[in-house]
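A single protein chain has been removed from this complex, and every other one stays in its place.
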Amino acid sequence: MQKSEMYVGWSTKEDVRKRGGSGGLVTSMLAAALEKKLVDAVVVLKKINEFEAVPIITSDVNEVLNSAGSLHSVPSNFAKLIANRNLKVALPAKGCDVRGIIEQGKRNAINLDNTFIVGLNCGGSMHPVVTREMLEVMYKLKPEDVHGEEIEKGKLIFETKDGKEHAITIDELEEKGYGRRESCRYCTIKVPNNSDIACGNWGVTGDLVGKATFVEINSEKGAKLLQNAIDAGYVQVQKPDEKGIAMRAKIKGVMEDLGKKWKGKVFVPIDNGRLEYFRKELEHCIDCGACKAVCPTCSCGDVSKCTEYHFRGDAYKMSMYHLVRFLHLADACIGCGQCSDVCPVDIPLTRLYRRFANPVQEQLKYEPGMDMRKPPYFEVKLNE
Amino acid sequence: MSDIKGTENKGAVAKDNEEKRVGVFVCECGVNIGGVVNTKAVADYIGTLPGVKVTSVNKFTCSDSGQADIQQKIKEHNLNRVVVAACSPKTHEPTFRACIEQMGLNQYFLEFVNIRDHCSWIHMWEKEKATEKAKDLIRMGVERSKLLEPLQASEVPVTDKALVIGAGVAGMQSALDLADMGFQVYLVEKEPSIGGRMARFDKVFPTNDCSICILGPKMVEVARNKNIKIMSYSEVKAVEGYVGNFNVKVEHKPRYLDVAKCTGCAKCSEVCPVEVPYDFNEGFGTRKAIYVPFPQAVPLRAVLDKENCISCKACAKACQSGAINYDMQTSYTDINVGVIVGAVGFKTYDPEPRHDFGYGLYDNVITAMEFERLLNAAGPTGGHVVRPSDCKEPIRVGFVNCVGSRDKATNIYCSGVCCMVTIKNAQLLKEKRPETDHTIMYIDIRTPFRGYEESYNRSRALGVKFLRGRPVEVKEDPVTKNIKVRVEDTLANEIRNLEFDLIVLATGIVPHEGINQIQQLLKLSKAADGLLMEAHPKLKPVDTTIDGVFLAGVASGPKDIPYAVSQGSACAGRATILLKNKKAITEGITAVVNPEVCVGCQVCIPMCPFQAIKMDETPYLNTGIKKANVVKALCKGCGTCVTACPTGALEQSHFKNNQLLAQIKNVFKFQEVAA
Partner (left out) sequence: MSAEAAAAPAAAKTGGWEPKIVAFCCNWCSYGGADSAGMGRFQQPASTRIIRVMCSGRIDPLHVFNAFLEGADAVLVTGCHIGDCHYVNGNDKTKIKYKYLENVARELGIEKERLQLNWISASEGEKFANFIRDVTAQIKKLGPSPLKPEGVA
């Protein structure tokens, strides 16, 4: 097995295969890595209810096998979870997770040689609080009655405990301010080729639909991970058919185009009153620091340049804290949306950061989190 | 989760709680400041600032009485910070640092405010505004001074050995002087023999001495000196460490013979069947694949040029001492030295690619260096200057000056020596063959040093013609191979069409290919002309910005032989200060890491051009994180890493964030808005 090869595979464990949305391949691959000591730990989500789950780091194979099941409304980012722990670890990761992990790798907080990143195709995730509200307002359902959810053909479908399905198009939901998180809408990393192995259901065809996962190997580590799972008897694979490969590429293309369209929609240039715009958006900031603490590309501790020179007493027209963060994130922001999620006063921080990051990253032709390239500022060589 | 609410200004609160007692000394600099700035008003205002215990206005603060006033007020008011508002810190900062240090204050407790160059001199007709600006500038200085911290310049031990890179005349002189002062010297030369460019010259101006006759004895002297270890046919491949303690890796290219056994008898060359152009003679004539570089070579040993060797093994059979070893490998020596002298030399401008004045197109256009070898009695023609097309001795010789110099298309600088080279070359041929006719075509004739103008006059007396003008057209006569030149005589104001048997181009001085490697190894700066930079063009001409590294010879700009030799000696003298004291004082202003704040992200590492930041080998305390560490002896105190550090763990002493922010904040003052 080697880089850029593609397969369709599923778990050999009956219960995992049934519980998993797409044949339980990812879960089994992670479990096999742990079982065969390829890694010492695995990160999985432990479900609390349909809308909430907590990521845990475990070395228990059974805990991994029991974790199967997908939730669209758990947007947490794993990069900071495994940072500075010096773990030999395998973990599932959405595109933004992968980017966060790579950025932590560049900042020496994660050893990428010891980190097996199982990328998950991602069309977007939802905020749990928004999801509950949406169920009540749009679907007229009680959140407690919901049993499962699924995205199919542009529709978000909820299954209730009575076995019924309730579908509304995502476009309609998002028009009303529900649906995916804003940063997911304009995200263009749908198939995480920056991970070691990219997994998802796009490209699974025929009888296998819903029962298998389509994988693309992105690195030697990815090949090792899959081969290990096959050798351990956890996973079976076969070559995908041409139709599947084409289908996957098409979905990827459509999703990326949609992302770009959203980007244009969200980041309408502000011709006048830019300063007033930022001041207005930030006026309710309570200086809690949550946005920095959660940021997967920030590797600073409690003390950092953004916090140390910021004082509530200053009669400044802009926050020193935010200004320094705007600058520090200009080449680092991966647009994961975590800061907006955690802000207790609902400042759309990701949108603000991207306002600065978009032009800088475009000008410098530098996309953080996509590869190991260091920001241009750190690449100045002697005699340039 | 970190809560930034109500964070104390940790950065801005100085750690020590000692009361800051500031004294402010405003200098009038005669009328230079006093004639514009109302110093009395300034002093009165500054006296109202918190922490300012005393202000004083002096006619000349730098004078003895001015300094005495500072010292007396330090005593009287028990001052612990001193602000001097006067000229530029570049002029008098050291003066006042010494002044307060005498009173037991740390010299870094001085804050110098520039109210002359940056204020009174540039606002001569805006006295009020200048006075207000002076108040602002001093207020900024006062607030900064309160946050200044004591610094100690640190000492590092110095290994009493030296490395000299390049064994041309400058490097040799440096090595000899250092060795004579009793220090062990490694002299590394990339060619198989020492001697450099001077060994190739025929005669040297203005005295027209035989070059090798005066250089040869010096080369032997170097070889005989017990304190000098010559490493010929060797190159410096790696330099690590800092002043006093450089670890250097030297690569020895294989000569394919045992230098201990070789006697330099050249029997091997006699039997070698391979002939290649002889580089020592600028490509004129040939040498063998195994050869002694030149008759006066030091070490007088053969070298086998493997690239052209056909492995016939004839040389091995001929060698009576059994020195030949075809399997010799590249070897390395690691040396530890306290100082490094770079005397890495130059090359002459190559007119071939641009075909300047037909060079490379027409046989009878040659360079001055080629002419030099033709003139040399040991050269390819036994000292007969002949023209390449037909090996006839030329009668009409034209010299073109400033080829590759003083020209926007090549190098804008003056190579300095070419005028004299041309004058000397014309003289020598004229003396040998009085029937010859010489025309020197020049832009300006430059003869600045002792005996040069006299030599120029002698040339004129001998009948050498000087024509001010640069050839605009150079063409070869296809039949005679003579060179036809069209040139404007700018003194006579007329176009001249001349015909020559031979044209000699005075090619300028340019950096050689190896200079980039040396620059990177030694972490030096390069000037716009491509040559290496000295620490200060006037006052530190042989020092570099890297402590313990010195530059001699043409590597730092065009020079003639006496200038290069003086620089060699100067380097030895400067280096001896370190070697003899056995210690070096390193800059007090450096970057410093606060390990409590550092997260080990390593973004600072690539920022440092001096590789002064290293990661600790073991994690800090119980954090499990290896922290960054600044090697003070390597740090030059630029502060670039400090800007890059996202956490603020890196600080530049004397230019700390809080110190700079104190200045920024005090540019402005809050004004009550009138109701």
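A and B label the chains in the order they appear, each numbered from 1.
One rule holds for everything that comes next: a contact is a pair of C-beta atoms (placed from the backbone, for glycine too) under 8 Å apart; a residue touches a chain by one contact, two chains touch by 3 or more.
The structure presented is a predicted model; accordingly, all values stated were derived computationally and were not measured.
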Which one, A:37, A:140, A:153 or A:317, makes contact with the chain that was left out?
A:317
Using the document's definition of touch, tell me which of B:122, B:312, B:361 or B:495 contacts the absent chain.
B:122
So which bits of chain B touch the chain we can't see?
88-90, 114, 116-119, 121-126, 129-130, 132-133, 136-137, 140, 523, 525-528, 545, 589, 607, 609-610, 636-640, 642-644, 652, 655, 657, 660-661, 663-665, 667-673
Touching residues of chain A against the unshown chain: what are they?
270, 273-276, 278, 305, 309, 314-318, 320, 323-324, 326-327, 330-331, 355-356, 359-360, 363-364, 376-377, 380-384
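FYI, only the chains that are shown with their structure count from here on.
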List the residues on chain A that touch chain B in their complex, please.
84, 86, 107-109, 286-290, 292-293, 298-312, 321, 328, 374, 377-380, 382-383
Can you check the complex and tell me which residues of chain B touch chain A?
1-7, 9-12, 516, 519-520, 523, 526, 596-597, 599-603, 606-607, 609, 624-625, 644-649, 657, 661
